[in-house]
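First the structure, in the form of structure tokens, and then the observations on it.
Note that one protein chain is taken out, while the other chains of the complex remain in position.
Showing subunit A:
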Amino acid sequence: MLDLINVSYDTQIPNNVGLSSDKRVLKALEKWHPGYINWWSDLIPQNFQQSLVYLRTAVSVDPKGWAKFDYVKMPEYRWGVLLAPQVEGRTIPCGEHFGDPAWQEVPGEYRNLLKRLIVIQGDTEPASVEQQRFLGLTAPSLYDMRNLFQVNVEEGRHLWAMVYLLHKYFGRDGREEADDLLLRSSGSEEAPRMLGAFNEETPDWLSFFMFTYFTDRDGKMQLESLAQSGFDPLSRTCRFMLTEEAHHMFVGETGVGRTIQKTCEVMNEHGIDDPYDIDKIRSFGVIDLPTIQKKLNLHYTLSLDLFGQEVSTNAANAFNAGIKGRYMEHRVKDDHKLTEDTYKVWDMVDGKLVQHDVPALTAINMRLRDDYSRDAAGGVSRWNKIIEKAGVAFEMKLPHEAFNRKIGVFAEKLFDPEGTLVTGAEYDAGMKEWLPTHADGDFIQSLMKPVTEPGKYASWIAAPKVGIDNKPGDFEYVKLHMA
């Protein structure tokens, strides 16, 4: 009897899918493995590869076993194939096949659609590691460095998860797609990553926190909807990935929160009441709140673009086919087919923003984006609680979804963060208040000084309230390799 809870180490690739008795897939993955290791080794600076990092590794996929902490060198991290346990009698949760038993093999008619979704998801995972590859050099503390590396190794594992599906279920095409995932590279001229947002470098730690908060949250929403897939192996893969993704959300939310916290503390310490007294605030080595708001504007709007067109037949097809569900599909109380329903989407009519009803089936992207915005707003209100508690008069806000968009009905039109159409001149004048300028970037960059003494933090960020794995404040999360 196969043990599908505990991770088996009887092959080079830790897994809970019985790889040792699946020779074909094992062989294919073993062939792919060296390419992956090369990709990883070329990517992350060498002294970090040799350092001991206090990481979480799964030894099983049940709640008791997947958060095991220990020091590991990153190249020895146990990347592997981990699927959530199969649910007995699971049925297809949405679309025209609603209620039928979930597919354990790829349904022929949806093969290409499924493969494309898996490849796109798979492409984002290594891309983010590529975008963040140099951040270790400027980590504001060992604690943050550890969190960065935890995010990185788990993104690496998520690539493994997608590659397993490609190898196991898509034959030769799948293997080729898996190889291409290692050929494309973030920011490359010849072979860029598939989605725009994943080709921008993550230049500093505030960007990293904003990225993990906003962009990884898009990833979380996509995983949530793929976890609702009628194709059971994809659903099980994504369900397990979501438990890991929660850590990425945590890094983003607390990272921004601690940055805000430190700014407020420093303002209070020096008796600065005006959050717009930017030069003075910056002179104490912290990032002023208006600049943090600008970073928020940028990352939120870039992430909204990842949801695609508001009205989309591709998304409708995927839902109808039962390949991709909605956020929390199992908790939505309707017929899960959306044959009669409508949903409100934005549109531009005669140069004005209006909302009107379209068939709900075609508005799947829009609905997921709305769910995303609601989810993202929660953390923003918690950041505001930090500001309020410190007694500073400032409020962080999500900009209107029309602002700064490149995809969808708002694309290439000029809106301010309140969602008002503005002229070119007004837009140019407002830009430096709305989005980070080069000068803002340079200032943030100037603060990016590494701090490697256990328990110490860079000037611009507060210490966390709780340690990872309940460790005390001065715990040495990374034992740096001294070359």
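One rule holds for everything that comes next: contacts are C-beta pairs under 8 Å (C-beta built on N, C-alpha and C of every residue); 3 or more make two chains touch, one makes a residue touch a chain; residues count from 1.
Criterion: contacts and distances are computed from a predicted model.
Not every chain of the complex appears here, and the one that does not is recorded in UniProt as "Benzoyl-CoA 2,3-epoxidase subunit BoxA", selected from "3-oxoacyl-[acyl-carrier-protein] synthase 2", "Phenylacetate-CoA oxygenase subunit PaaI", "Benzoyl-CoA 2,3-epoxidase subunit BoxA" or "Sarcosine oxidase subunit beta". In the complete complex, the residue from A:I120, A:L195 or A:L242 that touches the missing chain is A:L242. Of the listed positions A:R172, A:H438 or A:K465, the one in contact with the omitted chain in the full complex is A:K465.
Contact with the chain not shown here comes from a single listed residue; of A:E253, A:E401 or A:D416, that residue is A:E253. Although one chain is not drawn, its touching partners on subunit A can still be listed: residues 6, 59-60, 63-68, 70, 242-243, 245-247, 249-250, 253-254, 374-375, 378-379, 382, 385, 465-468, 470, 472.
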